[in-house]
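Here we show just some of the chains, and they stay where they sit in the whole.
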Amino acid sequence: MDLLSNFLMDFVKQLQSPTLSFLIGGMLIAAFGSQLQIPESIVKIIVFMLLTKIGLTGGIAIRNSNLTEMILPAAFSALVGILIVFIARFTLAKLPKVRTVDALATGGLFGAVSGSTMAAALTLLEEQNINYEAWAGALYPFMDIPALVTAIVVANLYLNHKKRREAEYASKQEFFGEQQDNRVKIWPIVKESLQGPALSAMLLGLALGLFANPESVYKGFYDPAFRGLLSILMLVMGMEAWSRLGELRKVAHWYVVYSIVAPFVHGLIAFGLGMVAHYATGFSLGGVVVLAVIAASSSDISGPPTLRAGIPSANPSAYIGASTAIGTPIAIGFCIPFFLGLAQTLGAQ
Amino acid sequence: MAKPAKKLVIVTEKILLKKIAQIVEDSGATGYTVVETGGKGSRNIRSSGQPSVSDTTVNIKFEVLTPDRVMAEKIADKVAINFFHDYAGIIYISDAEVLYAHSFCGPEGC
């Protein structure tokens, strides 16, 4: 009882944090039909700066830390990324009116990672003075890439399989020249993920943090601007979520259910595995929260184009709608406070 | 002095930019002009998840002048067969006359 009321009060307090309140503000002004626009070039540079900063933090941290600590969380990240796709394959895909390729693409997007959601989590951890490994942000690609690769590979195997079985597709096969060769190539998908703007920026930051001396610009520029820029990005996420809601109406309602439930399920799985690493190798509770949040998050920048190219027959209204309109606000607005609260409760014991 | 030509127009999703440019180049056309556009069609799909609360332009429009209808149709067929099953798009042609061009008009001039 006391626990719940504490939890609720904490929740409201966290909604008032700059990060979450700008997200809500964005939804509200979009709902009100505001003409306010954050130009696309600004959104791009904000994403660049946030992920470069996360990369720099990680790179500088890794320089001074025992990398073996990272092995278990990184392996769990990859595991969770792959698992999430198969969960979608065996739950969402089985639901009425949901096409298998659409479900797989959705699973891939929810398995992949949202840089902005992760940035929000890191900021809230700092505001609550909860420690986490400075390299935690570097777990991003370990979950992101396996999820996207798995989704694309499984979807193409499924399509090839279907094509072979269905005789009536035979005549069309020659049109889909690329897919005739039945082996799905993995490296191009990995490469495309790494080349995406978000991951590129993070890996660039990581490399500079590791091999160069970026401390002066880190302290004088990337770090102090972080929270402010994040508040603008949260506003954009909120506006975007609202404006995408319409698209969801055109697809099966099960996507709504999935987008609400999945972030919690994925996050809890990752939280559980994170606790294993906590007891096994001393992975911090803050780090466990980061792991849970990147699992709960769904990719908003790099994932969609990669999936659009990798599974062209999947309907983008389904997976982008599910992720942007519901998945992301749920992950930021509910999952972050939830996993934070969980970690605090466990930490207090 | 002017040389009759066909103007082929392809409007489709931005994600296909490089692939269509490749098809046009392979076809033997001397060049192309491309612009980002907004638009609405039966699919009304945006091909990228880029946060775009702003009025992002998400289609691309290729304009390709070809010396004859055959080349234009060859490009159109290839684009449509490869992509229009899964991506939004429209292709049309119209008549034009090229007045000046560096490479279009061949040795005998426009």
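Just so it is clear, A and B label the chains in written order, and each chain counts residues from 1 on its own.
Following the convention adopted for this analysis, a contact is a pair of C-beta atoms (placed from the backbone, for glycine too) under 8 Å apart; a residue touches a chain by one contact, two chains touch by 3 or more.
Just so it is clear, the structure is predicted and the values come from calculations on it, not from any experiment.
Participant: Note down how many copies of every displayed chain the full complex holds, formula style.
Facilitator: Written as a formula in the shown labels, the complex is A x3, B x3.
Definition applied: only the chains that are shown with their structure count from here on.
Participant: Please report how many Å separate the Cα centroid of subunit A from that of subunit B, as a whole number.
Facilitator: 35
Participant: Which residues of subunit A touch subunit B once you look at their complex with the stated criterion?
Facilitator: 30, 37-40, 43, 175, 177, 233, 236-237, 239-240, 243, 299-301, 303-305, 308-309, 312-313, 316-317, 320, 323-324
Participant: Give the list of subunit B residues in touch with subunit A in this complex.
Facilitator: Subunit B residues touching subunit A: 15, 45-56, 81-83, 85-87.
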